[in-house]
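Data block below; observations after.
The complex is shown incomplete by one protein chain, all other protein chains being positioned as in the whole.
Labels for the chains are A, B and C, by order of writing; each one numbers its residues from 1.
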């Protein structure tokens, strides 16, 4: 699998290109997931988001997620791209595409990918509101790592 | 919801446009599903497929599926397009996009949509091989409707 | 006279996408299928697994149809 299938970008995500990367004669199904910037979270209005990544490790971890999926589903093809920088409402922050011979596997793999990204890919999000801003994952109500390693289930934007 | 969100087309599916139709400030997640033409089914090589639809009713039934989803997930947006005519290997036959505030609902709704399409939207597929062709759903091994109405689970291409 | 539309394998089997059947107004869907099978014996097996849509909705076999209805035979679907 090509390394470009897993990337961090500062540009708008080319969704069509991502899907093209995974479509394959052996596949009958492509499931994709897009995380978009939502305006309201818990009743609070977001103005925009700022994403930052430890790029080298983030790309490596996204590739690892792809490898994990291909271990479970040997005939799958995976592509993941995450955008960083300033993102406005409705912008696409993350896009995942997985192709498999049959649809059940495509859905399962796609869900797995987004859960794993939220669990352990070193990317951070700063919310900006009218009255302030904060780094999600940086406040009391968010994930902490009592075991020193990521566990499932943090604060969710989608 | 706009009627154009549910359509049968003879042209290549504009996937990006489909996603654009469902992205919404209230949404944080878009799940999509693409059914693509797979080359091998049960070890047999497909040359191409031919899809036919009872267009008026198919669009009406796809819209009904969207309505069923919006009943379950009031904040969802749905778009479905199915292509007909001759489709070659790796061409996209059906594309579904669902946006919701959170990702669990988007995945659930997207899966629901494809199952329902396969269950009851009047579209038919003819497989063409080196040594012949047949209308799927027209042979002994495929779905029959003992109750006179569609039941879940037919022959699957994806 | 009731017009019936055919699709996919059904249309191919008899080389027509539309047939007219002389059945009384208000006949049931079931009777309509029986008349079709009588006129086109090759359709008999396929008709057994067919649904019928009247005015773009699936109907039960005991539904009545008239000449103003749009009647369509729906073989098992295979879209997606």
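Observations on the structure shown:
By definition in this document, a contact is a pair of C-beta atoms (placed from the backbone, for glycine too) under 8 Å apart; a residue touches a chain by one contact, two chains touch by 3 or more.
Predicted, not measured: the structure shown is a model, and the values here were computed from it.
The absent chain, not drawn in this view, touches the displayed chains A throughout the complex. Within the whole complex, the absent chain has one touching residue among A:56, A:75 or A:88, and that is A:56. In the complete complex, the residue from A:24, A:38 or A:82 that touches the missing chain is A:82.
Residues of chain A that touch the chain left out of the display are 35, 51-54, 56-58, 60, 82, 93-94, 114, 117-126, 134-138, 142-145, 148-150, 154-158.
The rule we apply is simple: only the chains that are shown with their structure count from here on.
Taken pairwise by the contact criterion, the protein chains link up end to end in a single open path, with no chain closing the loop. Centre-to-centre separation of chain B and chain C, using mean CA positions: 24 Å.
Rounded to whole angstrom, the centroid-to-centroid distance between chain A and chain C, based on C-alpha atoms, equals 49 Å.
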